[in-house]
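Okay, structure first, notes after.
Missing here: one protein chain of the complex. Every other protein chain is in place.
By written order: A and B. Residues from 1 in each chain.
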Amino acid sequence: MGGDSGNRISVEELSFTYPGAAREALSGINLFFEQGEFCSVLGRNGSGKSTLARCLNAILAPSGGKVTSCGLDTRDQGGSLEIKKRIAMVFEDPDTQIVGTTVEEEVAFGPENLRLSTDVIRERVDSSLELTGIREFIGRQPSRLSEGQKQVVAIAGALAMEPAFLVSDESTSMLDTNARQRILELFLSLKEKGMGIIHVTHFLEEAAMSDRVVVLDNGRVRAEGAPGDVLYDPVKVSEMGLDPLPVTIVAREMSAMGYPPPGPVLTVEELLACIRA
Amino acid sequence: MHPRLTLENVSYSYPLPGRGEVPALSGISLRVEPAEILCIGGANGSGKSTLAQVCAGLLMPSSGSVRYQDKRVERHKDLLELRRKVGLLFQSPEDQLFADTVEKDISFGPRNHGLRGADLEARVRRAAELFDLSLEELGARSPFSLSGGEKRRVALAGVIALDPEVLVLDEPFIGMDFDSRQHMKALLGRLRDTSGTSIVIITHELSSSWSLADRYALLAGGRLESLQNRSELVCNEADLSALGLRLPQWGLLANRLEKMGIVVLDPADPLALARAVCSIGEAGDDR
Partner (left out) sequence: MIGKDITIGQYLAKPTALHRLDPRLKVIAILAGASVIFLYGSGWGLLAFTGMLVLVLVLARMPLWPLLKSLRTVWVIILITALLQFFLTPGKVVLSWGFLTVTDTGLYNGLIFSSRVVILVLLLAALVMTTAPLALADALASLLSPLRHLKVPVGHVITVTSITLMFIPNILEVSRKVMRAQMARGADFESWNVFRRVRDIVPVLVPLFVKVFHDAEELALAMDVRAYPENGIRSRLYPPRIGALEIVLTLGFMSIAVGLIFVF
């Protein structure tokens, strides 16, 4: 477990209850998130995954336990500005998170809030647009872009904060298949550049592309590990309220027929590769 | 036996004041039969939302004709009648809930069409039952106090209460988790099988309705590109990609098998697919 505290988010015995709620939304969560890692958080509706995401960047303060993000305790009000700089977040609805009338204005929003100088803002806007591959959108009106493009703009806006981690709270849920693919590829390329990606989703194909998967159920961590280890058994997966990958269902039928189980395969290519071997 | 809903060469353009018109649909011809589930696959921007509204009588086509059981929809009066016969549910239908109680919300539709008293009550009761909602438990509660899945079913019941023969659903599974989705698929299948309702599911995600749909129509750029069944879809993977759509893993697997010369009769059946995959191994062993 490498790196100093500046490179990770650590969640210790975290519990959280919404004001007025009967039951805990999260209880006894223990997790680590590292930079340079793409981690997916899965769980059925109401399992607490959005709540967990919002505890990581101090939007929500823990009811019990502790979250230390990049060395800062999220319960400490004084550190909240620093946390917002280190841990950026994008949300599900592209239309309610964009504030600018041009893409440029949108991406500049964060740095402007940090009261940086014009030169530095300019630099950050340019590099965020470069990183997300949307340089040519700079003068366009976000309202005229597709939902997928808007989400890329939202991510560029988040990157302009120069964060160590990017938390995606179901940012792909409202997009079509091609747009989702683009966002996933963007996450992977950001991860390669050393950013920590925490992606809350209910699409298992996306989780299958990540380094690590965390499954929440009823506010607790139900499973954690490499995608292959966590998602290969369709019975366990559906018990956790998730949509099993078809390939895993087929693999299970195959073992029921007496065929030697092909191991933890999650994609069509993997399945066929195993058979041919 | 006439098809329930027929669209013939329908085109629609949105008027934009000061900027002319924006074409949304062109030359769409489509038939919806009784007791079938038709999936219209289209990416965002393909015109699927407009098509849903034309089918349900919210928009009058700019050209071409819409017929319900061979009677042409021509005047405003016909449009209103079509809205009763074709129920329409938009994305995130829970956004439309407004009444103090679940019962009142469900009764909004039939009440607008003149139902009162015992008839209204019976209709509301039946609609609630069709979507596994217990009026005893939930009828007097505020719709805003329900869970996401329950809210969605209340919205659906509100539309079914109109007693439509055709139900058009725009992205009905979005945002639903596994259990809710399975439940919804079972309810829709039941509607088709026991009430003979025609169900049109409009979506960009072919996976949710993979085992449910009887036929697929593909929409892109306002045009209906093709009409296929599941096996045909499997063979035409490249075409789907060009339309911004993707086969679910089931279909992808069937497609790869088909390329290897192994035909799967039902690409929604896990057993059939499993047997097909096993047979590759056996073929290999025989070498």
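Keep in mind that, in the parts below, a residue touches a chain if its C-beta (ideal position, glycine included) is under 8 Å from a C-beta of that chain, and two chains touch if they have at least 3 such contacts.
As the structure is a prediction and not an experimental result, all values here were calculated from the model.
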Neighbouring shown chains of the undisplayed chain, as defined at the top: A, B
Contact residue for the chain not shown (choose from A:11, A:39 or A:108): A:108
Among B:93, B:172, B:222 or B:248, residue touching the chain not depicted: B:93
Missing-partner contacts on chain A, residue numbers: 57, 59, 81, 84-85, 88-89, 91, 93, 95-102, 104-105, 108-118, 121-122, 125, 141-144, 157-158, 161
Absent chain, residues of chain B that touch it: 18, 53, 56, 58, 76, 80, 83-84, 87-90, 93, 95-99, 108-113, 144, 158-159, 162
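To be clear about the criterion, only the chains that are shown with their structure count from here on.
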Centre-to-centre distance between chain B and chain A (centres being mean Cα positions), rounded to whole Å: 30
Residues of chain A defined as touching chain B within the complex: 44-46, 146-148, 173-174, 176-179, 202, 205, 238, 241-247, 249-251, 253-254, 256-257, 259, 267-268, 271-272, 275-276
Parts of chain B lying in touch with chain A, wherever the complex brings them together: 43-45, 147-149, 174-181, 204-205, 244-246, 248-250, 252-253, 256, 270-271, 273-275, 277-278, 280-281, 284
